[in-house]
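After the structure tokens below, expect a handful of questions from me.
Shown here: the complex without one of its protein chains, the others still in place.
And then chain A:
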Amino acid sequence: MAAGFKTVEPLEYYRRFLKENCRPDGRELGEFRPTTVNIGSITTADGSSLVKLGSTTVLCGIKAEFSAPPTDAPNKGYIVPNVDLPSLCSSRFRPGPPGEEAQVASQFIADVIENSQIVLKEDLCIANGKLAWVLYCDIICLDYDGNILDACTCALLGALKNVRLPSVKINEETGLAEVCMKEKSPLKIRKNPVATSFAIFDDTLSLVDPTAEEETLATGTITIVMDEDDRLCVLRKPGGSAISAEKLQTCISRAITRHKEVRKLLDEVIESIQPK
């Protein structure tokens, strides 16, 4: 009976639950789905991580390559993020060139990297004007069940913390680069941005970590990215229900507590994979 009611009147079905301050999957309004992080899952990548938020699954792999630095900034390297939403992950995506949602997600990740200064591009320079690292951060969604931006940001941070770059020296005589694969050093992670998304329901209620179903029924979404100094890196509210400054403040407070949760989780995972 309940299944039939849900199919016919999905919005009313949700309202009945929200009236009792809970969601159909048993969570409270401000509760995240169980988050699992696996760092270093791909051994052939220079850095990788797999993040699950409930059933949303996102995989991030980082590949480092050499390149000549850009001519306008000879002391910088490159970070090239890309988010792929293949038709595998949900029926809403068709095969072919990346759709709007994938492009918007890629832009969002590029904004996170740029605004938070997670890794300084100057750190990626090997020899001024001659050689620099390019980090290709490929993020692939394996299972789409809402809140893709939070999962992508978390996967990116996990993978960046996992990156080990070999030491490189420029041979003075030949001018060629000599790579020492035995000496590997981690990247310097300057900031730890963590994203928290909300779905606005019926113009008033805000649900944290929305599932795909909740996202389609919601009247608006907000994504807040914070770093450890409680500064906002990205604030994204693309249209939807209007909200007041006070309401926004409560969302930001939730984002601050979420930042602590994710930070702790990532630290624990990194600790557990350290060779003893």
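Everything below uses one rule, namely that a residue touches a chain if its C-beta (ideal position, glycine included) is under 8 Å from a C-beta of that chain, and two chains touch if they have at least 3 such contacts; residues count from 1.
In this text, contacts and distances are computed from a predicted model.
The UniProt record for the undisplayed chain lists the protein name "Exosome complex component RRP46", from the options "Translation machinery-associated protein 22", "dolichyl-diphosphooligosaccharide--protein glycotransferase", "Exosome complex component RRP46" or "signal peptidase I". Shown as candidates are A:36, A:55 or A:107; the residue that touches the absent chain is A:107.
When the omitted chain is restored, the residue from A:42, A:252 or A:265 that touches it is A:252.
By the touch criterion stated above, the residues of chain A touching the omitted chain are 100, 103-104, 106-108, 111, 114-117, 219-220, 222, 227, 230-245, 248-249, 252.
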